[in-house]
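Omission of a single protein chain aside, the complex is shown with its protein chains in their original locations.
Here the chain labels run A, B and C in written order, and each chain numbers its own residues starting at 1.
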Amino acid sequence: MPADTLMPIAIADLAPAPLRVRWSRQQAIVNFRGDPADAALLQALSGVVGLPWPTRAADCPNDGPADAHHRVVWAGPDDWFVIAPAGCQSAMAKSLREAAGSRHHAVTDVSSGYVVLGLSGPAAAEVLAQGCPLDLHQRSFAVGASAGTHFFKASVWLWRVQDDVFELLVRSSFAGYVQEMLERCTLECGIESD
Amino acid sequence: MLIIDCPFCGPRAESEFAYGGEGGIARPLATETLTDEQWGDYVFMRSNPKGLHHEQWRHASGCGKWFNALRDTLTYRFHGTWKIGAEPPEAFTRRVQPAAPVGETVVEGLAR
Amino acid sequence: MSASTSRRLPQGGRIDRSRHLQFQFNGRAYTGYEGDTLASALLAAGQTLVARSWKYHRPRGLLAAGVEEPNALVQLFEGERTVPNVRMTEASLVEGLVARSIHASPSIDFDLGTMNGWFSRLIPAGFYYKTFMASQAAWHFFERRIRAVSGLGHSPTVPDPDRYDKRFAHADLLVVGAGLAGLSAALAAGRTGARVILCDEQSEAGGWLLSSDETVDGLPAPQWADHAVEALRAMPEVRVLTRTTAFGYQDNDLVTLVEKRADHLPVGHQPAYRERLWRVRARQVVLATGAHERPLVFARNDLPGVMLASAVSTYIRRYAVLPGCNAVVFTNQDAGYDAALALKAAGAQVIVVDARPAPSGSLGARANAAGIEVLASQVVTEAQGSRRVSAAVVQTLGADGRLAGIARTLPCDLLAVSGGVSAVIHLHSQAGSKAVWNEELATFLPGPPAQSERSAGACAGARTLREAAHAGWTAGLAAVAAARPGASQVGSSASASEQNQPPEVAPADPGDIRPLWLVPHPQGPSRAPKQFVDFQNDVSASDLLLAVREGFENIEHVKRYTAMGFGTDQGKTGNINGMGILAQVLGKAIPQVGTTTFRPNYTPVTFGALAGLELGDAFEPMRTTQIHAWHVAQGARFEDVGQWKRPWYYPRPGEDLHAAVNREVLAVRHGVGTLDASTLGKIDVQGPDAATLLNWVYCNDWSKLEVGKARYGLMLDENGMVFDDGVTVRLGEHQFLMHTTTAGAARVLAWLERWLQTEWPHLKVYLTTVTDHWATTALAGPKSRAVLEKLCADVDFSDSSFPFMSAREGTVAGVRARIFRISFSGERCYEINVPSADGLRVWEAIHRAGTEFGITPYGTETMHVLRGEKGFIIVGQDTDGSVTPVDLGMGAMVAKTKDCLGKRSLTRSDTARSDRKQLVGLLTDDPDFVLPEGAQVLAGEWAQGTDPVPMAGHVTSSYWSPTLGRSIAMALIKGGLSRMGERVHVAMKDGHSRTAVMASPVFYDPKAERQNAS
Partner (left out) sequence: MKEPGMQKFSIWSLLRNAASYHEGWQRQWRSPEPQREYDAVVVGGGGHGLATAYYLAKEHGLRNIAVVERGWLGGGNTARNTTIVRSNYLWDEATHLYEKSMKLWEGLSQDLNYNVMFSQRGVMNLGHTLQDMREIERRVTANRLNGVDAEVLSPQQIREILPFINLNTRYPVLGASLQRRAGVARHDAVAWGFARGADALGVDILQNCEVTGIRREGGAVVGLDTARGFIKTKKVAIVAAGHSSVLASLAGFRLPLESHPLQALVSEPMKPIFPTVVMSNAIHAYISQSDKGDLVIGAGIDHYTGYGQRGSFPIIEGTLQAIVELFPLFSRVRMNRQWGGIVDVSPDACPIIGLTPVKGLYINCGWGTGGFKATPGSGWVMAHTLAQDRPHRLNEAFTLDRFYNGHLIDEHGAAAVAH
C-alpha cells in the first residue's frame, strides 16, 4: 500500500507553519449608520477615510495589514465599521458626523466594544475553516473580500487582507472564547502570538 | 444545514441566520377597537402550511437584516428571498393561501 | 503461533509481509501484517468462529469483508480508549491491538447463553409484547433480567482522552467512493482544474479494484488504483481522503464525512485529533458508493464458514487469505463465479451451485473454461455443521420455485453465497431522492436526484468495471459542467500527458440474476431450521412470516416488530431479502410493501466527532467583562447569567454565602459598595424617531423625558407579558441609551430590529449595540458621592445639580465617563460608564478612593437582596412569561394615551381578571425563617389528606434581610394585590407549612429617601 495513505492529512501537512495570531485591542473603531443610496454621503465618507466606501458585503477596502492603517468594514447595507489607528476615535467620529451633516445617520464610538484579531500564515484559512462556514478559497473569498459570519459560536466580521492574512472583528467579551478556540484547533499546526 | 440567500450578502450557511416565523403579518392599527378574536388571530393564529411558506429570517451573524423568504416546508427548498418592502418572487402567488380567520373580519394593517 | 499462517497464501495481497503486527483476540496472541484488517488477520489465523449472535448466542463467523458485516463485532482496545461494537472488517490491524468478541460468556467457544431448539422457539419476534405484564412490578422484575442480557459491547467507563476536530470544506465536486467509478469521476473533474474532494471509507482508495483480477488501462486493477490516486494527489485542487466515510447527505447538498485518523496508528504516533468531521458543501456531488452483495436465505445460513462470495474474493486477492480449502459457491448470478475463480486460482477445491438453469455471463464462461463444476438449477437448502459449516444440502429448484428431486450433501469448509447485489443508495435516499426498484437487477436503484447529486458505478446499476469506468468519467465531467456552467477549464489546465478519456477496461457480460428471496426448505418456513435474514438481530424468515400472520404488513411494521434492520449494520445485508420475502408472502411486488427510507448515519459515527472541540469551557462562549481578572483575584464566586460569568459574592476567609452577603449588603446600606454592571445590555438608539420607537416597545411613555434624564421601562411581548426591563437614558434630543437585562440583551436587540425593519421601516432610528464598549461600575451606598467626588472634579454632584434619575458626563480617574444616577439598591448610586478598555483602571481607582470608606465589592446575590428589600423585580425570576405589568402592581405604568406592543392583550377577558396571580411581599410570622424560593403558597390552610392541595401561587424571591434583621419574600399570589394583610400558608417539602402575611413588597425605605442619603 502506498505509504502516504497511512498518515492522515494534518493541517500541518497543508500548512507547515504555525498560525500567527495578533490581537489589536487599541484600535479606534467607529460604527457609522446611514443611507447607502445617498451618493453624496458615500463620497463624503470616502473622503474622510481616504478609501473607497464599500456598498456591498464582498468589499473591504483597506490599506494593508499593519495596525496603523484604515479599514472600512461593510456590516450591513446601512452599517459600517471604520477602523483606524489607536486614539483617533473621537476625531474620526467627528469627521464622520461632519460628513453626514444634517442627514439621518448615527455615529457611535465602539472602540472598546471590539478587538481586531489578525490571523496569518499558511494555516490561517485552514484554521478558520474549522469554525467558519464561509468558503475561504481564493476563488470565492479573494483579497479584499469581507463578510459577517461566525467563528464557532462567536459572531465576527471577517476580511482578507492578503492571501494568507485575515482579520476578524470580535466583540470584546468574546475575545477569550475566540482565543480558546484558536488554541484548541491548532494542536497540529501550532500557534504563535505576536 | 440550509443555504439561505441573504438579499444583502448572498448565499450563506443557515447557522448565520435566525428564523422569524410567518411573514407578511401586518400589525393591526387601532388595536383598541379590535375584538379579542381579531386580536388573538393576529397574535397567535398561523397558516403553518405544508408547502410554500412566506416567512421571515434575519441574517443574525451577518448584516443583521430581516428579510422575506418563500420556502417549501416539505422539501425545505427556498423559492426566493426578498427584502422587506420589495416585490416577492413569482412563485409567491402559487403558495397555499392561509385559511380565513375564525372571525370573518379581516384586520387592516400597515401596507408593506 | 503455527495456526496463524495456516490460511495465509504464500504470495499476493496488499499486505506488507515485512511488517509483522502482534495483536490479541479474546486473550490469545496472534500475528498479522501491515495492511490487514482484524478480520483478515483472524481469518488468516484460521479463526473462523469470531462472534456470538445477539439473541440466541449462535456461533458466527465473518460474513463480509467490509462495512456491511453484521456478525463480527468486537470490543476494540481496552481501558480509556476502548470502543464498543467495532466491525472487525473495519478495524485496521495495528501493533498491540486488543479485541474481544462480545456476547461470549464465558468464552466464544463455550457460550452459556446459547439457545437452541425449543427454548429459542419460545422467544420469536415480538414475544416480549405478549408476556411479562402481570403487573408493573412483574414487568420491572423481568425487565431487569432482560437488560442484564441485552446490549452489545461495553461503554467506556472513563472520559475519552482523545480530541476530535471538525471543519467546513467547500468544493466544486465531492466524489463519494474511490472505486473505479469514483476515481474516474475525480480524474475527469480534477483535470479541468475543478476543486474536488474524493473520499473513501476504506484504508486505501480502489474499492473493488483491490479485490479484482481484471486489468484497467493494461495494468492489474489494484496497481491502476495506486496510479490514479497518485495522479489525483498531484492535482493542487484535489483532496483525497481515505478512511473517510460520507455518513450523511443533509439538506442543500451538505455532505458530512468522518475521517478516522488515529486508530490505525500505534499510540505515540497518532495525530492530535483522533477523528475529524468534515462538513462538505459541494456544488455537485457524485455518489460512487458501490454495491453490497446479498447473502441467500436458507436454513442455518448463519454458520461460520458461510461467507459472501465477494468477501471470499477480497480475502483471497486483497489480503492473501484463503477462507476455505473445500468450497461450495451458492449463487443466483454470475458475480458469484468470481469467488469460484479466486478460490480455484488459490488452489482450493470448488463447486458452484447455481439457482439458474445455467451461468449466462463472462464470469460463468471463465469458470467453465477453468473446469469448475457447476450444479445448475440447484440450491443449498441447508448448511450443516456445529461451529463451522461442514456440508451443504443441495437440491434441485424447479422453474416453479419448488424443490424437486433428491437432496444431496456436499461436504465443504466454506460456503460462499451470492444472492444479488444491493446498490448502496443510502446517501441518495438521505438526499431526499426516491429510489426505484429495478426488476432485472433485483435491487433499488437511484431515482431522479432531489439535490445536486448524481450516482455512478455499481450504486447506479453498473455491473462491470467497464460500465463503472465510463459512468464515473461521464458523471465527473457532467458534474463539473453543472458546478461551473460555461467554464470548460476551471483553473489550471491539465497537462497533455494526463489521461483525457475514461480508463480502459475489457468488455464483459454480467449475465442475468434469478431473484431468490427465501430458499425453500422441505419442512416449510415456520418449521425449518432458522433461515436468517438479519444476522445481527437474529431475525429469521419465520419471524417475518409471524409478523405477517399477526397483521404487520407494511415493511416498516415488520421491521419494527422483528427488529430487522435495526442493528448497527442497519440491515445492509438483510433488508432487501426481508422485503423480498415479505413481498412473496403477501403476493405483492417489492415496491408495494414499502420502500425503505435510509436515514443517517450510513455507518456509526463517534459522538466525540460530532461534538468536536466545543466542550468544557468552550461548550458555549464564556463572556467576561474587562474587570473579570480583578474579581478572580479577589476570590469571587461566579454565577452564570446567560453566557456571562458574573461575580456572585466575594467570600472572605471563613465566610459562606450568607455571611458574605450579609456583610456586602450592610456595606452598601451604611457605607459604599461596587457592582460590576458591565454585563447589562446596552443599546444606543439614535435618530429623530427614537422616542417613537421607545413608545412602541415600552409600555410607558417616553415623549416627555427630558434630555439628561433616565426612566425605567417595562417591555411587553404581544401577549402582554413582561419580557424585559431596564433604565433608558435620554442622552440627546435624538439619542437614547437603553439598558436591558444581562441575559436579554441579544433578544431585545433582535426584537427591536425586527419591529423597526419589518413593521416600521419608515421610522428614522438606528440601533447600535454598545454592551461591550462600556464598562459599568455601580457605585452604591451613602458614601458613594464622597468616593466619586475624589475622582471626578468636573461634575457638580450636589443633589440639586445632579438629581436622582439623571445623567452627566465627566472625567472619572482621568477617563471620560457617562455617569447615571440610577439605583437598583435603593441607596444613593452612581453608575459610572467608561470605555471598557479603561474599565479595570477606573474600577481600581474607585476602590483606592473608597478604601477610607470601607468600599466593598458586591456580587449578584447581594444585588438581589438589596433590590429585594426595595421590592424591585427581576424579570425572569419574579416574572415567568405569564405576568403582566398589572400583575406586578405596575399597571399605572401602562400609558393610556398611546398604543404599544402587547397593550391590547391586557384587556382580553381573561387577562383583565382581577384574581390573576399578582406580586406581593410576604413576611413570615417567624422572622427568622427564610422561605425557600419556589415554595408554593396554598389557597387555604393545609388540609392533610386533600389531593390535590389547591395552590394560590409561589414564592419568587426570598432572602434574609440583614438590613431589617428578618426574612423577606416576594410571591405571585392569586388576587394578591387586594389581599394585603391576609395570612397565607406556604408549603414546605417536609409536609409542613409556614405562615406569612401578604404585604407591600417594598420592605425598606418605602418613601425612597435612601437614594439621597449620604
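Going forward, a contact is a pair of C-beta atoms (placed from the backbone, for glycine too) under 8 Å apart; a residue touches a chain by one contact, two chains touch by 3 or more.
The structure presented is a predicted model; accordingly, all values stated were derived computationally and were not measured.
Taking every chain of the complex into account, the chain not shown here touches B, C. Of the listed residues C:W139, C:F929 or C:Y1004, the one in contact with the hidden chain in the full complex is C:W139. Residue C:S150 is the one among C:Q22, C:S150 or C:N438 that touches the chain missing from this view. Here one chain is not drawn; of C:A340, C:A423, C:V605 or C:I627, the residue touching it is C:V605.
By the touch definition given at the top, subunit C reaches the unshown chain through residues 81-85, 118, 121-122, 124, 127-136, 139-140, 143, 146-148, 150-160, 162, 164, 166, 248, 250-251, 254, 256, 279, 432, 526-527, 542, 546, 549-554, 556-557, 560-561, 563, 566, 568, 570, 594, 599-601, 604-608, 610-612, 614-620, 622, 639-642, 719-720, 723-725, 741-744, 747, 860, 863-864, 874-877, 879-882, 905, 908-912, 932-936, 938, 947-949, 951, 954, 956, 987, 989. On the side of subunit B, touch with the chain left out of the figure occurs at residues 1-2, 14-15, 18-19, 21-22, 36-37, 39-41, 43-50, 53, 55, 71, 73-76, 96, 98-102.
In this section, only the chains that are shown with their structure count from here on.
A count of C-beta contacts for the chain pairs A-B and B-C puts B-C on top. Computed centre separation for the pair subunit A/subunit B is 32 angstrom, with centres defined by C-alpha atoms. Rounded to whole angstrom units, the spacing between the C-alpha centres of subunit B and subunit C is 29.
Residues of subunit B in contact with at least two other chains: 1, 13, 60, 64-65.
Of all residues in subunit C, those that touch two or more other chains are 168, 279, 281.
Across the interface of their complex, subunit A is touched by residues 14, 16, 34-35, 163, 165-170, 195, 203-205, 226, 229-230, 233, 239, 241-243, 259, 261-262, 264-265, 271-273, 276, 279, 281, 491, 613-614, 617-618, 620-626, 644, 684, 686-688, 764, 766, 768-775, 835-839 of subunit C. Considering their complex, residues 1-3, 13, 18, 20, 23, 26-27, 31-32, 34, 36, 39-40, 43, 56, 58, 60, 64-66, 75-76, 84-85, 110, 112 of subunit B touch subunit C.
If you check the complex, the residues on subunit A that touch subunit C are 1-2, 4-10, 25-26, 31, 33, 78, 104-106, 108-114, 126, 129-130, 132-135, 137, 139-140, 152-154, 171-174, 176-177, 180-181, 184-185, 187-188.
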